[in-house]
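Heads up, one of the protein chains got dropped from this complex, but the rest are sitting where they should.
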Amino acid sequence: MAPNGKTIAVLDEGVGAYRAPDPDGMRRFVRDHKDRRLVDKRMTEQDAVSRFVDDGAYVSYDTNVWRRGPSSLMREVIRQRKRDLWLAAKFSAHDATLLTAGGCISKIDVGWMEVGRVITEAMNAGRLKMYEWTNGALAYRHLAGALGVPFLPLRYVGGTDVFRNSGAKLIEDPYTGQAVCLVPAVNPDVALIHVNQCDMYGNARIFGPGLAPVETAMASKRVILSTEEIIDSEEIRKHPGATTLPYYLVDAVVHAPFGCYPGTVPGLYRADLQHLMEFGVAQVQGKMDEYLEKWVFSVASHTEMLEKRVGLEKLNVLRAEETHTEGYYT
Amino acid sequence: MAPNGKTIAVLDEGVGAYRAPDPDGMRRFVRDHKDRRLVDKRMTEQDAVSRFVDDGAYVSYDTNVWRRGPSSLMREVIRQRKRDLWLAAKFSAHDATLLTAGGCISKIDVGWMEVGRVITEAMNAGRLKMYEWTNGALAYRHLAGALGVPFLPLRYVGGTDVFRNSGAKLIEDPYTGQAVCLVPAVNPDVALIHVNQCDMYGNARIFGPGLAPVETAMASKRVILSTEEIIDSEEIRKHPGATTLPYYLVDAVVHAPFGCYPGTVPGLYRADLQHLMEFGVAQVQGKMDEYLEKWVFSVASHTEMLEKRVGLEKLNVLRAEETHTEGYYT
Amino acid sequence: MTAALTFTTNEAAIVYTSRLMEEDRLYFVAIGGPPLLAILLAKQLRTPKIAYVVEDGTIAPEMPVPTPPFMVGAGLASSRAVAWTDMNTVDFHAGLGYLDYGVLAAVQVDEYGNFNSTFLGDDFDRPARRFGGPGGATEIASLCWRTILMTRLERRKFVKKLDFMSSPGFLDGSLGARERAGMPAETGPYRVVTERAVFGFDDETRRMKLLAVAPWSSIDEVLGEMEFAPLVAADVAPLDPPTEEELAMLRANIDPTGRTISGDWITLEDAGGTLRRAAAEPATTNA
Partner (left out) sequence: MTAALTFTTNEAAIVYTSRLMEEDRLYFVAIGGPPLLAILLAKQLRTPKIAYVVEDGTIAPEMPVPTPPFMVGAGLASSRAVAWTDMNTVDFHAGLGYLDYGVLAAVQVDEYGNFNSTFLGDDFDRPARRFGGPGGATEIASLCWRTILMTRLERRKFVKKLDFMSSPGFLDGSLGARERAGMPAETGPYRVVTERAVFGFDDETRRMKLLAVAPWSSIDEVLGEMEFAPLVAADVAPLDPPTEEELAMLRANIDPTGRTISGDWITLEDAGGTLRRAAAEPATTNA
């Protein structure tokens, strides 16, 4: 306590569960497990997921299965039957539904997600616990994790049921005397991020608006990149301003063309709407097991899925019909 | 006070003066004075400085007179004999010395600055008050201002004389129980930022590593851009990923080729080391008045200074000898 | 009697919302959905110079019309922006006061404009119906100067008590309630738009107030569709039905894939100069 014995009033506190922030724990992990050397990090999706995604892990990803998301890595997580994951669903799509149908997740920090009967049924069966945040608050908690601080002040969520069911606090700001919220940092155990280009060391480029790829990579203990394209490291060094993520944040580089399929990587290929409809119908009809069998379990890899389930002809159409490349690749 | 009456202990507080954070005041200023329309903001340096730099203003800038800094705008501030400015010197060069010699500033939040007899004498004469921060802490206080929050937690400055003479506080983090510092946000009255390219609306591009141009522009009430080049707005919209600052943050666009002179804009022109030596000699010999008369007061504008004091031949040499453009313009 | 006009409840809300747009203002929307469509419609018909910022970090894009299918997954939706940033950055711009209006869709709303995007039921952990979650609505409704909500006028949607308050309106309606909860000053809900009525909020009590009603409906019908009793303006204005021009633009250019063809069909008949509603039919809803 200060000589003057000053204190800051805690006006209110949420009662939700959350991963307790531990900036020094994050630092020790980085010191002991993250490689500062330029080493070749290319590996298969099988190796990356088995090495860096543990049961019970807190998993974050960027963006989502609709747009520039790590769909192939998510399917590998399902294929390896990972369990009890805690998912950060900051503007996710039906990613959360897939992982729930695969039995992989038991908790979700939700900003927004596409919801159907799979998630509703899992919640009612007690298999899935939801923690309500918002897209922005989750992106911001990742920023706090990326800054290496235990919390950040936030000027929203206060007064809502989101606050009440969260790990947020409402305090009296010692500078203005006004009420301000604090939200706890999150340092995911692993981040799955799909990028446009990277080199073998993990120096990565992302084109187009992001959600929070930089904060997510910085905040996470392990970072698995799937990439549409692996480029020469010389190219990275010729244009340092084009780099989104530096190599030392990254643990694995998985070469995954069409890695967001059935979603889009703007400028490269459009989304496969027929596939999205097939998924929607499967959920409505309660046939997610069949859907997963067809698209995940019956194929050994992303490449095999593309070859045997999508087919080169469809892939060519998806590329050909993504005619708008301005700002991304031109 | 919370039902549970919880509080957060304030373990220690600095005693330094600082601009009190006022996020709502910043918001009201933005609501009432910042234009959301796409309007032509091109104007002369004279108009920009006279309209947006008031005596007594808190002024921030990026980067500095050595590299990609707003040297021409600073000279105009001196030419217009602005007074009692409070300067944020986050990794500045001899910018602070110039403004002190010009009698423009009475306070400096210092991270680092080149120091000679001008500043030492001004301090000893009681004309200049120094507030000690660090480069990072100042950049971080600008980030706090850019986030629209009153403070941010920081894991350094605690325990030092920087802390003791600052507006920082040391509190017991309610999440980890560990000590953590808080530093107050700063929202400068005006930011002077030199950019590589922008359009008439203020959509701007900066090439190369920055200090904190984005945080500085977002945190500041007024933003004056000087730019090496004014480009077509269509070019901005063709490559949205290349934009550093969106138009609505910006109040003035001043076309200023060689705007950083005598410093460098990497990829365009090298620094004029002879000029830097001339400045150094002038300070050592106590001839800053002559220096300012020659380079600032005896010329009406940046353009006139370039023509009459530098000369086209020297300018051509500076451009020609900046042979390294990789990553900037190639 | 001749059928004058046919549209869906969703189309009506989009049209009415588009008419609220104020030229030269900056809008904040989530990725896709009726709010974005309302802004795009307004840019085409009335206020070409409004700009909008999207939750994903896209700043002031110029989406081509006809708009691309599957907007949330279309690179074209971000095209011709002045900047591509990220979610935190645009939230900070909102926090700094740059974003004038937020436009949002709500599942449930109460008399103080608080709303629910999370679930229906009495047990959060075992929802009768689970929705996508707050998404960006909470930050948008907290940080923009004014918030416009879009929903349908139904008793289960205009409720005395929300099943879950995902996002804030005026909270308990007391003076300074938002500031006491940590939100920026002088912000809050501005309008609530439905297919047959538009509401504002009373300056004194911050309670919802009925401002306008469609001619084919009535104040009584509107109040009958609400669990709570809103204030009623002294001069409730008539809400002109969507025009042929508005519907044509919406269907041909703003939503060519027909995602707004949901809710119920409303057919208006010309009954000797006054518009009267024909029997309602459920709409063919697309995925």
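Miscellaneous remarks
As written, the chain order gives the labels A, B and C, with residue 1 at the start of each chain.
The rule we apply is simple: a contact is a pair of C-beta atoms (placed from the backbone, for glycine too) under 8 Å apart; a residue touches a chain by one contact, two chains touch by 3 or more.
Predicted model only: the values in this text are computed from it and were never measured.
The missing chain, though absent from the view, touches A, B when the full complex is examined.
Interface note for the absent chain: among B:Ala217, B:Ala271, B:Leu292 or B:Leu306, the touching residue is B:Ala271. Residue in contact with the omitted chain (choice from A:Thr100, A:Thr120, A:Asn203 or A:Thr264): A:Asn203. Touching the chain that is not shown, out of B:Ile8, B:Ala57, B:Leu73 or B:Ala137: B:Ala137 (per the contact rule at the top). For chain B, the residues touching the absent chain in the complete assembly are 63, 66-67, 89-91, 93, 110-115, 119-120, 123-124, 126, 129-130, 132-137, 139-140, 143, 154-163, 165, 170, 178-181, 208-215, 263-264, 266-267, 270-271, 273, 276-277, 280, 322, 324, 326-328. Residues of chain A that touch the chain left out of view are 23-24, 26-31, 34, 36-38, 146-149, 201, 203, 218, 233, 236-238, 240-241, 243, 245-249.
Just so we're on the same page, only the chains that are shown with their structure count from here on.
With centres taken as mean C-alpha coordinates, the chain found closest to the middle of all protein C-alpha atoms is A. Chain pair with the larger contact count among A-C and B-C is A-C, by C-beta pairs in contact.
When you average the Cα atoms of each chain and compare centres, the chain farthest from chain C turns out to be B. Chain A and chain C have Cα centroids separated by 29 Å. Separation between the centroids of chain B and chain C, computed from CA atoms only, is 41 Å. Annotation for chain B: residues 23-24, 147-149, 238, 240-241 touch two or more other chains. Residue numbers of chain C whose C-beta contacts span two or more other chains: 58, 78, 80-81, 84-85, 95, 143, 184.
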